[in-house]
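For this view, one protein chain was removed and the others were kept in their places.
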Amino acid sequence: MSMSSLLILTLIGLFLSVRGFQAFQTQGLGFITKVDWTAGVDGGKDSFGLGAMIIGTLVISAIALVIGVPLSVLTALFLTFYAPERIKKALVTLVDLMASFPSILFGLWGFIVLMPMAEYWAKLIHKYVGWIPLFKMPSPAYTRSPFIAGVVLAIMIIPIVTSVSREIFGQTPLDRIQAAYALGATRWAMIKAVVLPFGASGVVGGAMLGLGRALGETVAVYSVLNIVFKVNFQVLYGFGGNIASMIVGKWGEASLSESKALLAAGFVLFVMTLLVNLLANFIVRRTVKTGK
Amino acid sequence: MTILSNSTPVTPQKPWKVSKKQQLPNLFLIAAAVVASFVIVAATPMKGKLAYLLLFFVIGTTFQLALSWYKRGRAAAADTVAGAVMMAGAFIVFLPVASLLITTIVKGSKGFRPHIFNHTMAATSYSDPLTSGGLIHAIIGTLFLIVIATAISLPLSILTALYLTEIKGKASGFIQFLVQAMSGVPSVVAGIFIYAAILLTTNLRGSTFIGALPLAILMIPTVTRTAQEVLNLVPNELREAGLALGATQWKTVATIVVPAARNGLITAVILGVARIAGETAPLLFTLGTSDKINWNPFSGGQNALPYYIWSGLRDGTEGGINRAWTGILVLLILVLSLFVSARIFGSRKVK
Partner (left out) sequence: MMSTVNSNNEENNGEDMSITTPSTSSLSSVAANHASQRQPGNAPLGSGLEARGIHAWFGKHHALENVSLDFAAGTVTALIGPSGCGKSTFIRTLNRMHEFIPSAAMAGEVLLDGKDIYEAGTDVTKIRLQIGMVFQKPNPFPSMTIGQNVLSGLKLAQIKSPKNNDDLLEECLTRAGLWTEVKDRLDAHAGGLSGGQQQRLCIARSLAVNPKVLLMDEPCSALDPGSTLRIEDTIGQLAQTMTIIIVTHNMQQAARVSDYTAFFLSDGGPGQMIEVGPTNEMFSRPKDQRTENYVSGRFG
């Protein structure tokens, strides 16, 4: 019975790769590297390249990490070392609550509430630091950009990154904290000298768990991202890619051969998230166990 | 060197606590920062709530920094700034939670009327006025999904957790590793897996039962990990007492360990249900669809709250979006009550 998880994982890998085999076979390595995705109509040739979606997934996940991880670490530090007991309890509950919100809520909220705000922020960013290639705009299309998707994902990963960081910070050996204070350290000096060196790898692990979530997120991203099969590094510009949302988006109208290609895409996503999560868990467990 | 004898009663004090009087300059600084941000916003082309908040934060922190630098030096000034930045970080995290909750309640309550609990969408389209139609079919679908997914995943999860905590066999490390790996499976992957494994392989069509399968996959790691934590809290003396009375290990587990951890195991299940109740992506591949109540879990399409919300969102009309918000409100009430009950059971994990 307890081997059921092995069975399920193996079956997932097996079915997705076998069912998607046709796509791997006809497209070869191009399935991962090519950027165009066209289903051949009327016996025409299929061309399925996941490249733009893989890069797009990485781009929005990176944005999520850049925004979400610092906020989470700040929140975790605030909760562990600064917040008065009552505020701490309330905030911890809120963060846990946030973790239980369904992703469709983030999607709907992101589309209706966040999008107009994020559009305004994007315009500000473009206005002031638009000379950086990352923030260039070929034309003023600010909605449904990788930036907005990244902001939604950042909010979604904050609970997990915060709670992992908080747990690690809370395990900082008391004798080191006291040593720092006894040497006349302020709270911040103590955190810099003791807590951050101790907790750094745990935060990295937490961020990787967050990355794992961000990579696989579907409906929230689908609601706020304009999915186009083109590589886009201009994060404020209104199109991008995400494997999970692409699968959902294409599913309805897919022919049999395209469906199989989508299963193969799922397989690629499965492998990506599996690797990231295993690495994350490895890092977190090592930190907790050794206490460094 | 004398010992003073003091007969008057002494009261416990906390001289390190900052008194109200000492906070006065801080309050004054905050007030000054508020005024200054208003003045600057009024005098410059900057505008919007964002400008107020940002200015208030920058000015307020600068004032505090100056004060603590003046009074206590550079290290204290750095501490003040760090504290302010952390508080700002926590505040920024708090904003979306508040916004999510408030928006859901405000927008969701528009269509939150009694008739949604006894109507379906059989005779209504999403763009119709909110006075018609309802989501009782979606609620029933979600309940069906929860029951079936729990029925499938519960035995697997609890037995895995028992294996990891009670038997601690040779494969423990490996299974722990697998459970962790499984917790990272994206929901969309679970969905297309069931599609590839069942719908594409057999001639079955999407149904409640098929829709519950990917949810069970997503539920297993959550329940296993929580159950494991709870079982680890059961004191070893209890196990030893059972074994000392001559009971077999399985008998000890079944009659002593599991009952002792009952509340915690219930929490584990509740957390698992909360994890899957709002899952949308897997349902898109496996549930089929239905506009009316379907009491048969094994045949015919089904609806569910997340699916209902998704349909409203994709419909895109004002009516559709409003229905989606109402659906979110109902779903959130469900998730929140699960969350609260998990807290209640979780607070007394082991008897």
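For this structure, a couple of remarks:
The letters A and B name the chains in turn, as written, and every chain counts its residues from 1.
The criterion applied here is as follows: a residue touches a chain if its C-beta (ideal position, glycine included) is under 8 Å from a C-beta of that chain, and two chains touch if they have at least 3 such contacts.
Worth saying up front: this structure is predicted, and the values here are computed from it rather than measured.
Within the full complex, the chain left out of the display is in contact with A, B. Among the residues A:I55, A:L94, A:L134 or A:A179, only A:A179 touches the chain that is left out of the figure. When you scan B:L29, B:I59, B:A76 or B:L265 for touch with the missing chain, the hit is B:A76. On the side of subunit B, touch with the chain left out of the figure occurs at residues 1-6, 10-16, 19, 22, 71-76, 78.
Counting the whole complex, the residues of subunit A in touch with the unshown chain are 85, 173, 175-176, 178-186, 189-190, 193-194, 197-198, 292.
We adopt the following convention: only the chains that are shown with their structure count from here on.
Distance from the subunit A centre to the subunit B centre is 17 Å, each centre being the mean of its Cα atoms. On subunit B, the positions that touch subunit A within their shared complex are 48, 50, 75-76, 78-79, 81-83, 85-90, 92-94, 96-97, 99-100, 103-104, 107, 155-156, 159-160, 163-164, 171, 174-175, 177-190, 192-193, 195-197, 200, 217, 220-221, 224, 274-275, 277-281, 284-285, 306, 309-310, 313, 321, 324-325, 328, 331-332, 335-336, 338-339.
Residues 1-6, 8-9, 11-12, 15-16, 19-20, 70-75, 77-79, 82-83, 91, 94-98, 100-109, 111-114, 120-121, 155, 158, 162, 185-189, 191, 209, 212, 215-219, 223, 244, 247-248, 251, 259, 262-263, 266, 269-270, 273-274, 276-278, 280-281 of subunit A are the ones touching subunit B in the complex.
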